[in-house]
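Apart from one protein chain that is not included, each protein chain of the complex appears where it belongs.
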Amino acid sequence: MKMHVSLPGLEMKNPVMPASGCFGFGKEFAQLYDLNDLGAIAVKATTEEARFGNETPRVAETEAGMLNAIGLQNPGLKGVTEQELPWLQQFNTPVLANVAGTKMEDYEAVAAGLSESGMAAALELNISCPNVKEGGITFGTDPKLAAELTRRVKDVSNVPVYVKLSPNVTDITEIAKAVEHAGADGLSLINTLSGMKIDPATRKPLLANEIGGLSGPAIKPVAIRMVYQVRQVTALPIIGMGGIMGMEDVLEFMMAGANAVAVGTANISNPFACPEIIQQLTDWAGTEPAADWADWKQGGVKA
Amino acid sequence: MKMHVSLPGLEMKNPVMPASGCFGFGKEFAQLYDLNDLGAIAVKATTEEARFGNETPRVAETEAGMLNAIGLQNPGLKGVTEQELPWLQQFNTPVLANVAGTKMEDYEAVAAGLSESGMAAALELNISCPNVKEGGITFGTDPKLAAELTRRVKDVSNVPVYVKLSPNVTDITEIAKAVEHAGADGLSLINTLSGMKIDPATRKPLLANEIGGLSGPAIKPVAIRMVYQVRQVTALPIIGMGGIMGMEDVLEFMMAGANAVAVGTANISNPFACPEIIQQLTDWAGTEPAADWADWKQGGVKA
Amino acid sequence: MIQKEWMTVVSIDEIAASIFEVVLEGDMPERIGAPGQFVHVKTSPHVAPLLRRPVSISEYWPARRRMALVFRSEGEGTSRMAAWRAGDEVDVLGPLGNGFDTSDMNEGEKALIVGGGVGVPPLLGLAKQLAGQGIRVQTVLGFANASSTFFQKRFSSLGDCFVSTIDGSIGEPGFVTDVIDRRKLSYDAIYACGPLPMLRALDGSYATAKGKLSLEERMGCGIGACFACVCHTADDPEGTSYRKVCSDGPVFPWGEVVLS
Partner (left out) sequence: MIQKEWMTVVSIDEIAASIFEVVLEGDMPERIGAPGQFVHVKTSPHVAPLLRRPVSISEYWPARRRMALVFRSEGEGTSRMAAWRAGDEVDVLGPLGNGFDTSDMNEGEKALIVGGGVGVPPLLGLAKQLAGQGIRVQTVLGFANASSTFFQKRFSSLGDCFVSTIDGSIGEPGFVTDVIDRRKLSYDAIYACGPLPMLRALDGSYATAKGKLSLEERMGCGIGACFACVCHTADDPEGTSYRKVCSDGPVFPWGEVVLS
């Protein structure tokens, strides 16, 4: 079976990319394996100004999951376009640049800058990061705001724009429809579930930020449900994620309606997760009689 | 330390009760241990008419969690008040009767019937079951509907009413405030997260109902976060639940702001979970210098 | 009385491809009432796999405080069980459900036992019980292929035993019903456990008034409390009437429940 996936802005050799925030800007992983093997690379969120992020502890382990409250630490638009993205150009792998901010203007500025740099194959609008307190969260939970932000970012971008949806909402299909209507070229889902852990020793929240984002295998059923639900209401390409650890999980997301997948937390517990999954998938595809993913999905869960 | 907890309608020897739907009406567990040991008993949801529920498979295992779509199978108000509750009266343990329905009138009828029976120490309004498709779900996600339902049920009940909140909402504190304002005597949270699993063999959702409720340790961080958030906006007693497997989990919920806890999925993987947890808690309390739970919480996470 | 017990693994052997037989020791065997009862196994002392796995008791020796389970190592849970070693202590809940009641059978009558795949194990205990009652036991066992075949010898020691495999790599090719038809087997009661299509085929023109079938269903609690494992009854196939496979079954009279 052909592994290739063609999405707006992203010609992927295979449907697997590392998820934003779990891969830095790729340098650490480039020491471990060839980044050309990846379907695409979703890099860490960029904000207009450099950010330190939250105080530590920033991560905590939970049952089959983890909480993080990194707080969008990044070198800012200038740092990313001058130091990080140029280095990634050596690879024949499209870069999906994650855009974050607290005000609409921030998003516009970052999207414009990344888009103009010519080094991002597509943008991923992070309207769903639960770790930024100032208001970023509301963009992801209010269909009107999400749509307006999408429209404004689309206006300043010359590359396709994917909107990354928050799972912390009553009805994710409403947000999906709103951003589709506003011109989104694709959807990424899900971001982390908002969660918390209390340290028995101190009786205080374990994360300095108190609340963090829950990711990993624990949330996969929620992610699969949301991809499945969103698939019913839109024809946009979906990058599915949430708890992918192995090839079977990739197939589950594809069955649920995803067109490609992102691997987040797995990179953290195993830095070789992406190439291992891609290898498994390649071996599997070798024995699979379907022509391509669309063909393979025939007769499965209705898309 | 004194283990006793006094909540509206519920004088509990200890803060631990089995959660609704994971304990039937107690008969099966009474063969295994003395139900007098429990702090209270939350029984299976009662609907006006008897229900068969969903087709099977009704459960699926996920990483550190499980999905269920039982579909509120129960013998109906008549069956519950004539066959189930009378038997439970032999125990010196208050019964929290879970009320479900699809229309407001159903809830009213069931609440009135259970309340009049004199066999329920309090009612738990299940506005959050994700497995009933006809509309039950909207009560739990719309603050106005939740408030109206609470008010109507309060009007027909002569015992305290706890409202069981859904975690599948953008802002659980809004619903909590709305039902408090409408006269709720207490809150139960959380019900299950809406989730799904696809069977790789058939490429179809594993549950006959497609979507089910995710419970167990996987969801504990979400539950703790919600109890913590709701605690900030209300003084109502909170029955905390979601992933409790052992004593440490009970303490975590109490630190987050719960006044008592319910143990759900743990009963399914270990039918002796409740007495085991109560025993651990009793041993722990024996060495704990605080006078009672309120005293113990001093200096911990702000309540 | 249902108990939860840490039982000791006495031995564990791969008796066919991915099919393991484990012998456990503890107090539980003394409480087993009939073959066909099952246990609910926590396959790991850790949180995951969260749910127990239902596994039939294949044989039991109360006096020696032992019982055997036979299972196919397949998913998360059963693969943990396959990694058990002699001496391990494992968390077992049981005995659960109602086994095969054969008190209605009279000495000299003929019983036909039909098993498919991992439905075969509980039938061994049943065959021994029937033989002990002086019933003439014939067995038809269906497997996928030669390498997944087991227990043929043990059943043969109790009466005629025919094996069929889908690929014909051992025994007679085809399904168990093909064997029954071809050999024109006669019987006073038929007992069966195996895949649903097999049970459905038997339920039609092979079922008898005596005899019983044993069902599988995805389970939660295993003790009758969670309503995960219900099935409709044949006299009310669309209504609210039900049986719980875990506590009303897993053994049912032919025709009592809907096989869907």
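For reference, chains read A, B and C in written order, and residue numbers begin at 1 within each chain.
Methods note: a contact is a pair of C-beta atoms (placed from the backbone, for glycine too) under 8 Å apart; a residue touches a chain by one contact, two chains touch by 3 or more.
Small disclaimer: the values here were computed from a predicted structure and weren't measured.
Considering A:Thr56, A:Asn158, A:Thr202 or A:Gln232, the position touching the chain not shown turns out to be A:Thr56 (whole complex).
Considering the full assembly, A:Asn270 is the residue among A:Asn92, A:Thr138 or A:Asn270 that touches the omitted chain. From the options A:Ala40, A:Ala147, A:Val163 or A:Met245, the residue with contact to the chain not on display is A:Met245. The missing chain lies against chain A, touching residues 21-24, 27-29, 31-32, 44, 50-53, 55-66, 68, 70, 73, 75, 216-217, 245, 265, 267-272. The chain not shown here touches chain C at positions 46-48.
As a convention for this text, only the chains that are shown with their structure count from here on.
Each chain gets one centre point, the mean of its Cα atoms, and the points for chain A and chain B are 34 Å apart. Distance from the chain A centre to the chain C centre is 47 Å, each centre being the mean of its Cα atoms. With touch defined as above, residues shared between interfaces to two or more other chains in chain B number as follows: 62-65, 216-217.
Within chain C, the positions touching two or more other chains are listed as 47-48.
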